[in-house]
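Rather than the whole complex, this shows some of its chains in their spots.
Every chain is named by a letter (A, B, C and D) in the order it is written, and numbering of its residues begins at 1.
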């Protein structure tokens, strides 16, 4: 049954011959990568190899950097998001993002979660209350914050802040969640919580996670892509990447010989 | 209830004043001009505000020239002046189609003062005055003017070059010759007072009002035997250092009841107010004439 | 496909899609940048306005007075029977005051900046900086009276030959007025030198003074120089202090004990004075205003050039 | 091979540490000197003016009698002018700052606007006075009104406000913007709901200091020709008025010595107003510092 389900999974993203330049810096080179839904896909690689860049291309956040150019295509649910005409705002309501450092808004916890629904026009107090609770529960932090929803989010610990950010992202019920080293600024216990959360979330969401912690990738992902110098060196099931990689460089990296 | 009471009392006071044929007027009157005239004008405006609180009179102090500039531009209803209007200004006024009336409101006597400890000077002739103040290209000592006077350098204190007082002094006393270049020039007459007060070898001149207010600190110099007092200035004995002060009114503005009323009040009280702030009344016939000129605009 | 997922109590994406259909306008996205651009353009319009204001009367002035006389003449006697309009005495007056102000403000301001950024604790800095900024906020008219009625008499006790109006007293006071500008902006520049740089130097056994002088100050040089130039342009444009305490005697010499007149003080003198409308004197204030404008423009270009030239990359 | 003789280094260390201490004290001395200047200034103003400040002084119009003279018209006039300056300069300044920081592309035009702003910041206030006189008072026919003076002062402090607002906006971490964009917010939504609220304390701090400058400025008012003999309160923005610094300037020139003290009392009122505004700025700065 599990096998059958796997087979049925569709691709959320199909990346074809993606190239990206920051000015003259060729940061992504001929990327081809298909990402399945309801899966955790990990992206690993040494610092500066283009992991974050690729992730930010998936919701076109990379465009915020002046002087960025791309070629190739990224199809999200069969539509090329790199098309000029594609509405980034719509894309980003479907594709949520969690960042390396927790970045709650300097507002109350409630307002943080309600931010997304509100900007999309949902004003009804009752509905918002429901969304807030549901999202905080979804991010496994409801019990910790339910009594202080109207306190500033900066009063929380780093780990709690990060889960509030995840909740904020869940509040618009995205299809995909992008995570850029979501635990690298967290303590071991918070890390564990977030890792468990990711495992739960993949039931309903497609998750793409960048991590510098190879053990983390091994623990929580279904598939892993290894990036090096802007190229995808190897993309396969996580088991394969960590136990029996095809490429020598992948092996060197996962065994800690550099990076 | 309180508000209603106030209204009632207001209206009752209105009726009582109108009974005295002083109806409550409303309106705005704007003036500008001479800093010399401004103390008189301030006194008038202050008193006037008590009789006609709803007529808003504002007066700037941009100097006679600055005042005329605004008068010519039609920005003001009247302009204070420490000299008669200049030809260029009159021409501009004509060009702009602004008719105006000149009212003389008081006299100012320019007072020559020296330090209290100065015991050699009592009385000078106009000639000597000229000799003292005219630039001769080098540093001047008292003894250069009169052998009996001390062998010490004279320190000069004069109003700023762009003031009516300076203009008048240079024109009428120095006959347009260069005033001594070492003079301390100040736009603020109090500086002159302080300067003369603190230096034994100082000499200075400024408006009579400044002398009056600082009588105890300064010694005034007689000109050809005449000391500047209210009487000598008014009578014209104190020459050539007394000059008339004026208000120029825009004729069109005078047709407005508020402006007319204000000017009427101003001319009525100009003499007294001038005296109260240290200037000198003009002779009574001057005010009579002024009033006649004004009455032509009565409606 | 999406709906096939879990049971949802709320379908937020559906709600969002509904709101979209109702057409929450995209208009703001288009209009707002235009409105904001207009507000940004106001500053440009202001400059155009200033030039426009000054240029016509200035041209009229130069129709009456030769440009050459104006920029090379050493006599400024607009009220004399035979007037002369050489602007150099006014320029010299301005430069004297500015020079004294800079001599006072630069060493003091830099010392304060270094003290606050390198030696003082965070608490002390947070306390002292705003207090010093009060000095920059004191109205210049207040400084003017302070200079005239307090500083000058004090200085006269030290220098008996000092006149009531002089360049020294307003110069010193302007120096005090611009001190916070230099201190505050230089402190910002020093503080923004990355701590890594200090740590590197401390790690080699430097004392604080050595770190400040040899590492931090050179690294912040562009910011420090820019603050000085900015302060200078404030000193050049300062009006009330020099009007009240500097006097109204434009002389072409380098004496700081005697009365002077600056460009700004001249404008005030005429603005409150007796000169008739339409006279050459009237037009001259616009010419002098224009000259001032050119001066500050030049200072600004120099400041820009300095920050570019000395900008440290780190 | 050893070049560093640690014994020599040790010997020199004492000298270097002494030098460090000496200079630290010199720098401290300079700081105290600057503070001392402020103390003397304040002390003198208080001793000169305090005797004349009273409730009546705040409530009276100016008068030819020193004991009756008061700041009422000037105080109300200055505050009324501030009521024009604050919204106008904040709206224009913050708007321009948002444009430059968030919308403007790196182009020649943007560089030009930026250069122009820093240049305007250096233009003497008296030149702004000439601008106000020509454009607002005369060309636009506003007269010597609160509006004309207020707009002139707004332009005068505009560059300061723009720069302060730019800095505040720049210091909002990019991560907050990214978070907002990541939720599908549009640019304007992000600015309005995330960037501006986070930047407001910084904007206010810089702006209040600029506004207090507008209250104390005298030269532009002198050039515009704001009247000083005013026995009424302004009725609207187009009304004529007088301002505190103008009254001070006028009183100080009066012949009677007592007016020197009236002027000093006026200065005291002005300074209290300014210190009050500065304290608000400091309060905001300390309260909202380092929130993220």
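Here is the rule we use: a contact is a pair of C-beta atoms (placed from the backbone, for glycine too) under 8 Å apart; a residue touches a chain by one contact, two chains touch by 3 or more.
Quick caveat: nothing in here was measured; it's all calculated off a predicted structure.
Work out the full complex's chain counts from this file and present them as a formula in the displayed labels.
A x2, B x1, C x1, D x1
Criterion: only the chains that are shown with their structure count from here on.
Nearest chain to the global Cα centroid?
Of the chains present, the most centrally placed is D.
Could you let me know which interface, A-C or A-D, is made of more C-beta pairs in contact?
Result of the comparison of A-D and A-C: A-D.
Could you tell me the distance, in whole angstrom, between the mean C-alpha positions of chain A and chain C?
The computed centroid separation for chain A versus chain C comes out at 49 Å.
Please report how many Å separate the Cα centroid of chain C from that of chain D, as a whole number.
So the centre of chain C lies 13 Å away from the centre of chain D.
Taking each chain's centre as the mean position of its Cα atoms, how many Å separate chain B from chain D?
Taking the mean C-alpha position of each chain, the two centres sit 37 Å apart.
Would you pick out the residues of chain A that each touch at least 2 other chains?
Within chain A, residues 90, 93-94, 120, 172 contact more than one other chain.
Quick check: what residues of chain C touch more than one other chain, meaning two or more?
243, 268, 271-272
For each chain, which other chains does it touch, given as pairs?
Pairs satisfying the touch definition: A-C, A-D, B-C, B-D, C-D.
Mind listing the chain D positions that touch chain A in their complex?
Chain D reaches chain A through residues 105-106, 173, 175-186, 189, 193-194, 197-198, 291-292.
Using the touch definition from the top, list the residues of chain B that touch chain C in their complex.
Result: residues 34-35, 61-66, 68-69, 72, 82-83, 86, 88-89, 92, 160-164, 166-167, 176, 178, 184-188, 191, 194-195 of chain B touch chain C.
Across the complex, what residues on chain C touch chain B?
78-81, 148, 163-165, 243-244, 247-249, 259, 268-279, 281-282
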